[in-house]
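I have placed the structure first, in the form of structure tokens, so that the comments after it can refer back to it.
Apart from one protein chain that is not included, each protein chain of the complex appears where it belongs.
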Amino acid sequence: MVNGIERPLDLLNNSKGKEVLVALKGDKQFVGTLVAFDIHINLVLDHTKEMQNGELKRTVGLSFLRGDTIIFISPASTNLK
Amino acid sequence: MVNGIERPLDLLNNSKGKEVLVALKGDKQFVGTLVAFDIHINLVLDHTKEMQNGELKRTVGLSFLRGDTIIFISPASTNLK
Amino acid sequence: MVNGIERPLDLLNNSKGKEVLVALKGDKQFVGTLVAFDIHINLVLDHTKEMQNGELKRTVGLSFLRGDTIIFISPASTNLK
Amino acid sequence: MVNGIERPLDLLNNSKGKEVLVALKGDKQFVGTLVAFDIHINLVLDHTKEMQNGELKRTVGLSFLRGDTIIFISPASTNLK
Amino acid sequence: MVNGIERPLDLLNNSKGKEVLVALKGDKQFVGTLVAFDIHINLVLDHTKEMQNGELKRTVGLSFLRGDTIIFISPASTNLK
Amino acid sequence: MVNGIERPLDLLNNSKGKEVLVALKGDKQFVGTLVAFDIHINLVLDHTKEMQNGELKRTVGLSFLRGDTIIFISPASTNLK
Partner (left out) sequence: MVNGIERPLDLLNNSKGKEVLVALKGDKQFVGTLVAFDIHINLVLDHTKEMQNGELKRTVGLSFLRGDTIIFISPASTNLK
């Protein structure tokens, strides 16, 4: 166990209220504040920005992302230790 | 918990009767009033408009969208706080 | 609840006996009378016409469509309110 | 209920012993006599012919088709009413 | 019921010890003696030959084929009646 | 039953400790000693070599291969009888 992360979902739980980067299949990327998630890795983000090649493509505000299309989720700018 | 959104499906519940933007795999986009959803994220939209590159492609009225092909759902023009 | 549509499958139930437009993955489209459906969104259509770019490609009469490949289903020319 | 077809599988049941057209993902098509099916829509066809662009590609006799790759199944030349 | 084939898996059961042609997604084809199968349509073939455009690509002897990638299975040169 | 292979997983069980060839979707191939497998066909290989067009691409030592991407598994150079 490292910093309270025993199972993968613990990282998502620790990231609630923080900004996360979400990469989807097909090279889509979203940045937003993690509001909620479930065991299917469905997410709700707030202040969601869709990024393309590092540039802002559009702002979609609140969004529901289906877990099925997600490749990875990373809290912005973080290392555990 | 932010504004009553504890689980991802709470956002969909809050969006009933409101206009939502739905992005599907393969770059399809629909805009319509969210009428109903289920745990598979199957949706019923009313006044559905299929969009392509920001332009109206066609109007399909009432529609059933299979959850399996959905990437994200966003209530039009919204931020939680 | 809008016009008796509380869950997505209610729209399919209301559409039995009516003409529906069905869009499949890979840009296939079928128009036909909805005869039956199940929870996997498998459909039976009658008087099925396969369309391509808005033109009739072929007539296949009665058909069984597997739910797995369906993107959306829309009763022809309809809005709830 | 139209002509005894209440659920999608009823159409397959009615089509046993008859010639059906089966379209698979990736534009493959088979024509053959429907011998058996199960709830996964796995099929056994007899006198199976693989078609391509409306022409006979090869004859494969008895065949087992996995339901997972099937898009639609249609009894040859039929309308319910 | 035709020749003892009531369900699709009956054809696989009847084909044990016989040569079968197996077509996979992505235009791969294998020919070999069917040794075993399970409900996921996982197969074991013996004397397996990988074919490409009707020509022998390589011999892989005993092989385990995952059902998930299989499109159709056909006993070599057969019709039921 | 041929040489103790009654179900497909029996072949994997017989191949433990032996070199196997594993073909994945997308034309990837691995060769290595089969250490472990489970019912999802997840594998652990030792001395794993990634091959491309019959040539060594890289050596990855111990590896975990997800069953979901596997097309076939074959013990090196074998026929049952």
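Residue numbering begins at 1 within each chain, and the chains themselves are lettered A, B, C, D, E and F in the order written.
The rule is short, and it goes like this: a residue touches a chain if its C-beta (ideal position, glycine included) is under 8 Å from a C-beta of that chain, and two chains touch if they have at least 3 such contacts.
In this text, all values refer to a predicted model and were calculated from it rather than measured experimentally.
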Omitted chain's touching partners, listed by label: A, F
Contact footprint on chain F, counting only the chain that is left out: 17, 24, 26, 28, 30, 35-38, 42-44, 46-48, 60-66, 68-69
Positions on chain A contacted by the hidden chain, ascending: 2, 5-12, 21, 25, 41, 67-68, 70-75, 77-81
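Assume only the chains that are shown with their structure count from here on.
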Turning angle required so that chain A lies on chain D, C-alpha fit (0 to 180°, nearest 5): 155
Farthest chain (mean CA position) relative to chain C: F
Interface numbering overlap (same over half, different under half) for chain E and chain F: different
Intercentroid distance (Cα basis), chain D paired with chain C, Å: 19
Where chain D touches two or more other chains at once, by residue number: 25, 68
Chains that touch, pairwise: A-B, B-C, C-D, D-E, E-F
